[in-house]
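My structure is below; once you've seen it, I'll send some questions.
Of the protein chains in this complex, all but one are displayed in their positions.
Showing subunit A:
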Amino acid sequence: MSLALSLAPLAYVACPECDLLLNPVVPEPGDKAYCPRCGYLLQRPRKRSIERTLALSLTGLILIVPANLLPMVGIKIFGNSQDGNLWTGVSALFKEDMWAVAVLVLLSSVLLPLVNLGLAFLIGFHLFMHKANNQLARWMHWYEHLNEWAMLEVYALGIIVACVKLAGMAELRFGLGLFAFIGLLIVNAMLSNELDCYFFWQRIAQLTKK
């Protein structure tokens, strides 16, 4: 808490969605500050945002390994069984020459979640250690922009729909990879909830000024 209080108060802030000039407020952790004109969520401070970001991103980086390597869903049709994980979908699409779709699926379900967790870990680590790095602002920039393109939760819904479709014609098996994936999903959701971008940018500004 002492850290949040020691921040130099900015003269003004502007709402990113309606450009209203506002006096900055410092809401308590757990409270929210909305723009009075357009209702944009300006700030939602969290308790121990940096520590939790660090812990959750590390957990995510560990969980992403089994989620990618172990089989998630398997089916059995006419005696033949086939296992699938995040990669088999991509490689099957590649084999059918659907490379554009394959690349999109690869990016949004494997690579970008990994990159995002890595960036969150790097940023969290540097802020936790009070270590300045001239790449910090760039990492934060990429984290914010790539967050939208990492679509683990949409993929989870895709698994559910695919399983419902297959349930009628084949026997389904769920592997350990699926549980790791669900864990990763929960950790990812918690991470984006705990990472307070406004506070992170303030800390990055402080660190780069020194």
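Please note the rule applied: contacts are C-beta pairs under 8 Å (C-beta built on N, C-alpha and C of every residue); 3 or more make two chains touch, one makes a residue touch a chain; residues count from 1.
Assume contacts and distances are computed from a predicted model.
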Subject >> Hidden chain of the complex, named as in its UniProt record, picked from "Electron transfer flavoprotein subunit alpha", "FtsX-like permease family protein", "Two-component system response regulator" or "Putative paraquat-inducible protein A" >> reply: "Putative paraquat-inducible protein A"
Subject >> Contact set of subunit A toward the excluded chain (per top definition) >> reply: 10-14, 16-23, 25, 27, 33, 35-40, 73-75, 77-78, 80, 82, 84, 88-93, 96, 98, 100-102, 104-105, 108-109, 137-138, 140-141, 144, 148-149, 151, 154-155, 157-159, 161-162, 164-166, 168-170, 198, 201, 204-205, 208
